[in-house]
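Of the protein chains in this complex, all but one are displayed in their positions.
All chains are identified by letter, namely A, B and C, in their written order; residue positions are counted from 1 within each chain.
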Amino acid sequence: MSTNGQNVNTALPTYTKKDFESGVDPRWCPGCGDYSIINQVQRALPAVGVKRENIVFISGIGCSSRFPYYMNNYGMHTLHGRAPSFASGLKVSRPELQVWIVTGDGDALAIGGNHFIHAMRRNLDLKMLLFNNRIYGLTKGQVSPTSELGKKTKTTPHGSPDYPFNPPALALGAGATFVARTIDVEGAHMGGVLKAAAEHKGSTLVEVFQNCPVFNDGAYEFLTDKAVKADALLRMEQGKPLVFGKDGKKGIRFNPQSAELEVVTIGENGVTEKDILVHDAKREDPTIAFMLANLSMKPGFPTPIGVFRDVRMPTCEELTWQIIDGAKAKKPDASLEKLLAGGDTWTIG
Amino acid sequence: MSTNGQNVNTALPTYTKKDFESGVDPRWCPGCGDYSIINQVQRALPAVGVKRENIVFISGIGCSSRFPYYMNNYGMHTLHGRAPSFASGLKVSRPELQVWIVTGDGDALAIGGNHFIHAMRRNLDLKMLLFNNRIYGLTKGQVSPTSELGKKTKTTPHGSPDYPFNPPALALGAGATFVARTIDVEGAHMGGVLKAAAEHKGSTLVEVFQNCPVFNDGAYEFLTDKAVKADALLRMEQGKPLVFGKDGKKGIRFNPQSAELEVVTIGENGVTEKDILVHDAKREDPTIAFMLANLSMKPGFPTPIGVFRDVRMPTCEELTWQIIDGAKAKKPDASLEKLLAGGDTWTIG
Amino acid sequence: MSTQVSAGKHTVEQVEAVTIRFVGDSGDGMQLTGTEFTRASALAGNDLATFPDYPAEIRAPAGSLYGVSGYQVNFGAREIHTPGDAPDVLVAMNPAALKTNLADLKPGGMLLVNAGAFTAANLEKAGYKTNPLEDAALTQTYKLVPVDMNKLTETALAGSGLSSKEVARCKNYFALGLMYWLYSRPIEPQLEAIQRKFAKKPEFAAANAAVFKAGHAYGETSEVFYQRYQVPKSKLAAGTYRSVTGNFATALGFATVARLTGRQVFLGSYPITPATEILQEMSYFKEHGVVTYQAEDEIAGIGSAIGAAFGGALACTSTSGPGLALKTEMMGLAVITELPLVIVNVQRGGPSTGMPTKTEQADLLMALFGRHGEAPMPVLAAQSPADCFWSAIEAMKIATKWMTPVLLLTDGYLGNGSEPFKIPSLDELPKLQVKYQTVPNYADGAQYMPYLRDDKLVRPWAVPGTPGLEHRVGGLEKDSLSGMVSYDGMNHERMVKTRAQKIRNVVEDVPDVETFGPASGDLLLVSWGGTFGAVRGAAEELQARGKAVSHVHLRWLNPLPKNLGEVLKRFKKVFVPEVNDGQLAFYLRGKFPGVDPLQFNRINGKPIKIGELVGKVLEVL
Partner (left out) sequence: MSTQVSAGKHTVEQVEAVTIRFVGDSGDGMQLTGTEFTRASALAGNDLATFPDYPAEIRAPAGSLYGVSGYQVNFGAREIHTPGDAPDVLVAMNPAALKTNLADLKPGGMLLVNAGAFTAANLEKAGYKTNPLEDAALTQTYKLVPVDMNKLTETALAGSGLSSKEVARCKNYFALGLMYWLYSRPIEPQLEAIQRKFAKKPEFAAANAAVFKAGHAYGETSEVFYQRYQVPKSKLAAGTYRSVTGNFATALGFATVARLTGRQVFLGSYPITPATEILQEMSYFKEHGVVTYQAEDEIAGIGSAIGAAFGGALACTSTSGPGLALKTEMMGLAVITELPLVIVNVQRGGPSTGMPTKTEQADLLMALFGRHGEAPMPVLAAQSPADCFWSAIEAMKIATKWMTPVLLLTDGYLGNGSEPFKIPSLDELPKLQVKYQTVPNYADGAQYMPYLRDDKLVRPWAVPGTPGLEHRVGGLEKDSLSGMVSYDGMNHERMVKTRAQKIRNVVEDVPDVETFGPASGDLLLVSWGGTFGAVRGAAEELQARGKAVSHVHLRWLNPLPKNLGEVLKRFKKVFVPEVNDGQLAFYLRGKFPGVDPLQFNRINGKPIKIGELVGKVLEVL
C-alpha cells in the first residue's frame, strides 16, 4: 500500500508503446522535434518496469510542456517554470511514484531556474527532460537563456547581449547526480539515454537538443547535418575512449600541462589510443563531467552527447523518509490523545 | 553627464573610511561576523577610485541585507532574494554606476537562486558579496541551502535531508567571470579579495564565510581555529603554487591518470615544487576553478580561499549599449515626428 | 441604410458599415489578408476596428478545427466602435474554418467559400460527414458564393515555375482581390504593397500580384456577383492616420515619453501572451531612448524596472495575468519606496493559465486590491487600441508627477485589435516634466530627506550620481522624513494614511466623467476598459430607439473621477456590462453605498457584442 492507500503491489502488466499514448493528438507544429521525443519516451517506458499508474509526468508551460496531455499516465500541466516544485512535493510525499518532469529551455532555465537548481542540489529522484530549442516556442520566438550571444529574435532584433547557459554545466554546478544530453533526431541514442535516466536514482537532467522548425529552424544543423555530423558530435560511452570523427581517429586528450582538454588525432604526433581520455560517468568528482559539458563552448571542439555523470547518492526523499521513520520508531506509542495533551497542562473543575 | 543627467565628471575626492559610514549604528548581534565585513568594505572603498555618489549598494532581506543602511552611498534594501534583479536593471540603465549586491546564503541561494544564476550568466558588472553563515539569521535559525547535510536547525530538528550548494561551484556552472572566497575574520585577505572584485569588470561573486554567533556559532571553526587553520586553509594566489600546511610543504597536484586533484607533500615520494599546480585564476576554461571550488567537498582536502576565477569578457551592459549606440548611429535623424508617423499612414481631410 | 448606384455591368450598393471576417487554416495567411484589406479600408477613408483571433497552437495541423485562424474587420462611413458583432461577410478558406465560424454569420449574410478546399480529407478533418456546400439549408440561409480558389490560383500561376506548395500559398491573394472588387477598392496601392513586401523575392511579388489581379478580375467577369458595394468615407477628423494595435500603441506611447522628456524609458519585461508585443515593439525603439531588458522572469522584469527607476529612468514593465500575479510582491515595494513605475497588464482569460489567447476583464479587483498590506496605487484602463497610446503617456505622467507605481490595464482584445490612430501634432501631446532633486532639502540645505513631501504629499526623487544626496530606500516601514527603518507604531499609521492620501490626491489629475447622452434618465450604462466600444455602440443604438439611456465610461479606476458618485445617482438604474463575473459592479457598490448596479457578464473569451447588450438592456428597462 502506498502512503495514500492506493494498492501498488499487483503484478506488472506487459506494456507496449500504445499503453502510454493518451489518445489525444499532439498539437505541435508539423516537423517539430517534440514529436520524435515523445515517440522515444513512449517506446522507452514499457521496459522501465514501473506501472503506468505509478508514473507521473509534470510539466510547466511551453510547447514542450504540453507533453503530459499526450501521455497516458497521471499528469500535471502546471505553471511556467514551476514544474520541479510540484514534482518535488509529490516525490517527497509519495516516494514510490516515478516522477518525470518535462520542460523547455525557457521554462526550466529562465523563469524556472531556481526550482531547477534546487531540484538538482537536493538529489530528489526526479527525471527531467529539458527540450532545448534555444528559443521561446509557445510565445512565438523570443530570446531564451540558451540562445546564442548575438542571436536575433523578436525581442532582440539587433542581437542578444546575453551569454547563454550551458544546461549540463549549470546542473553539475548545482550538484546533479545524473546529467546527459541527446538529440531529437537521434532516436536510438535518445532511447539509450532515457533508459539510463529511468534507471538512475537521484536528480536527473536529460538535455534534448530539439529543433523548432518554426522559430529557430536549423539550430542544431551543425550537429545533425550529415556532412558535418561525424566531426561535430562526440558520443560519450561509458568505459570507452572519447573518440570521434569520420574514421574514429580523433580523440579527446587531457593535457596535464595546461590542465585542459585538447583534440588529438590517433596516429599523428605519436598519439596512440592510450592517450585518449576514457569516459567514466561514474566518477564522483564532477570535474571531468564539467569539463566535457563545457567542451562545446570552445572553438574547434565537438559537442558531446551521452551521459556526462551518473553517480548514486542517497536521495533527498530517501533521507527524508529515513528521518520520518526514525522519528516514528522513537515514539511508537504516539497517538492523537498524546498529541493533544502534550506539553504543560493543568486541569480545572 | 550620465544617462540621467547627473554630473559625474568632477574630480575624485580623497576618501577615508568614515566617508562611507552612514552614521547609523549597525544593528547586528554582538560578535556577528557582519561587523568585520562592513569594516573591510568601508576600508576598501576609498582606494577603488569611484565617487561615493556613483556607488550603489543593493541588498535583499536578511541580517546581511541591512548592510546598505550603514553605508553612505546610494542604497536599496529590497525584497528577499531579489537584489540582483534591481541591480541588473540599474546597471543596464546606468552602466557608469558601480553596483554592489549584498546578500546572504538564504537570500542569494534559496529564494534568490534564479536571479543569482542569471546575474552570473549575463556577465553584468555586478559585485556580489554573499555572506554565507549557513543559516537563516534574521528569521532565527532555519536550514539554508548552504547548511550541511544532516544539520539540525529549527526546521530540521532531526537533521536536514538536503545536500548543500557550493556557491562558487554554482556560480561557475552559471558562467560567472569572477569568483572568490574569503572569511570574515581574515581581514587582510578580505581586503585583497575586495580590491580584486572592485577591479573586475563582469559578474562577480565573493563568498564570505561569516560566523553567526547566535544561530550557527562556530560554523567555520574548522578553518579559523588557530590549531587547525594552517592545514585546513588553502590560500590561492595568482601565479603561485597551491601550497598549504604549517610549513608550506603540502600542495595540490593534478593527477593526469585519475584526472583528479590530490594532496601531496613536497619532499616526500619524489614530489618537488614543480609538481604543484600553479594557481591561475585567469584561465578562460573554468574547469580548474570548478575543481578547486569543489575541493573542500572531498574529505582530506583543504578549503581554498582567494580568487578562483577572474576572466575579462565583454559585459552584458557593454554589449547592450553597443547595440543601442549602433541602432542610434543607424538612424541619426530619428525624431519624435518620425516616431509617431512611422509605418503606413493615410491622410483624411 | 444603403443607396444604389451603377458601376459597369454591376450595380454598386452604398453601405454605411460592413463587418467582414476572414477565416482559414493557420497556414492560409488570414492575418495578412485581413490586415491588407483593413489598410485598403483605411486608405478609402473609412473608420474601422479589427480583431484577430489566433489559435492557441503555434501551427496546428492543416485542416484541423483548432487550427483555424480568423481576422474580423468592421469598417464604415460612420463612427466605428468595435470590430462588429456578427459578420456581414464570411470568407472561409476551408471546411474547418466554415464549421467553426458559420454560426456567427448574420442570417442572409454573404458566405464566400474556397470550394477547392472542400476535399474529402479536409471535410473529414473538420468533422463533416457530407459536404456542407451541397446542403440546401446553407443556400437558403446565406448568400453562398463557392469559388474554387485553389484551381483559379493554379491557373493564374500556370507556368510561373513555382512549386505547387508555393502556388497554394498565394491563394489568400485571390480572396483579397475578390474582396477588393466587391468593395470597390482601387487596386494600385495593393499592387505597390505587394512589391514592397516581396522586394527581395521578385518571383513571389509577381505571383501574388497575378493572383490578386485574377481574384479581382474574377469578380468582374464571373457571373456569381450581382452587385458591388461601396462604403463612403467616414467623417473622421482631418489628419494623418496610421493603423495601430493596442500593444503597438502602448509601445509607441512609452517611446513618445522618452522623446518628450529626453529621458531614458526603461522596460523590464518577460514575454507572455498577449502582452509580448509591447516588449517586442519597444525593442525597436532604441534610437528614441528606449532601453528594453528581457529579464529571467516577471519578478525580475519589474525588479529591473524598479532598479532603473531608482536610477532615474522612466521605468515600466508589461505583462498579463499570471505575470501580474508574480509581480505582486514587487508592486508593494514600489508603493512603499514611492518610486515611479508603470505596470501594464494586458488581461487575458483566467484564472491561472486560463485562455491565453482569449480576452477578459477579470483582473480589475486584483489590480485594485491584490497586494498585501495597505498598498494603494493609481489604476487606469485604456478604452480602445489607439487609446493605449494616450494611456501609456498618461500613466507615466502620473507615475513621475506623483512618485508612485501606476497600473495600466488593457486586454487581449485591445492589445491585438486595431483601429486608426490619428497621429498627433507635437503640441497635442501632454507636457511631461521629469525633475530630479539635485540639492539637499532639509536643515537649511545641510541634509537630504528623501521622504520630505511637498504640499501634495509627493516626495523628491534624487538619483545616484548626485553628490550629497546619498540615501537609502527599502521595503521596511520608514521614518516619515529620513526614510530610515522605523518600527514606531504611530509613524507607521501616519505613513499608511499619508500614502493613501497621496493616491487620493491624484484625483486632481483625473478628469470628471462625461455622460454620453442626457445627464439623467432611466438607465446609465457604466463601462471600463476594452468594453468601451461595445457599450458606446449599444448606448447609441438605444438612444436611437428613443430610450433614456446614457453611458459613462471609466478610464480611471483609482482614484475614481470626482463627479462619478453624483452622476450615478441621477439615473434610475445603473447597468454594468463586463467581460468578467461582476468586478466593477462590486467595486461601485463598495465605493458608493446605495448604488446597486444591474450586471451583464459575458465570460466567453470574446468582446461583448453590441446587439447582445442592447437586448439585455431592453429586458430591464
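Remarks
Methods note: contacts are C-beta pairs under 8 Å (C-beta built on N, C-alpha and C of every residue); 3 or more make two chains touch, one makes a residue touch a chain.
Treat the numbers as computed from the prediction; the structure is a model and nothing was measured.
Here the missing chain is touched by one residue of A:N73, A:T146, A:S160 or A:T224, and it is A:N73. Counting over the whole complex, chain A has residues 2-8, 10, 22, 24, 51-56, 58, 61, 68-69, 72-79, 82, 84-94, 96-97, 114-115, 118, 320, 323-324, 327-328, 330-331, 334-337, 339-349 touching the chain that is not drawn. The omitted chain makes contact with chain B at the following residues, 25, 27-30, 61, 63, 79-81, 110-111, 113, 136-140, 142-143, 145, 154-158, 214.
In the full complex, chain C touches the omitted chain through residues 55-56, 66, 321-322, 324-326, 328-329, 332-333, 335-337, 347, 349-358, 360, 362-363, 365-366, 368-375, 474-477, 485, 487, 489-490, 492-493, 496-497, 500, 580-581, 586-587, 589-591, 593-596, 602-606.
To be clear about the criterion, only the chains that are shown with their structure count from here on.
In this assembly, B is the chain whose CA centroid lies farthest from the centroid of chain C.
Rounded to whole angstrom, the centroid-to-centroid distance between chain B and chain C, based on C-alpha atoms, equals 44 Å.
Rounded to whole angstrom, the centroid-to-centroid distance between chain A and chain B, based on C-alpha atoms, equals 29 Å.
Residue positions of chain B touching 2 or more other chains: 114, 118, 320, 323, 327. Residue numbers of chain C whose C-beta contacts span two or more other chains: 286, 296-297.
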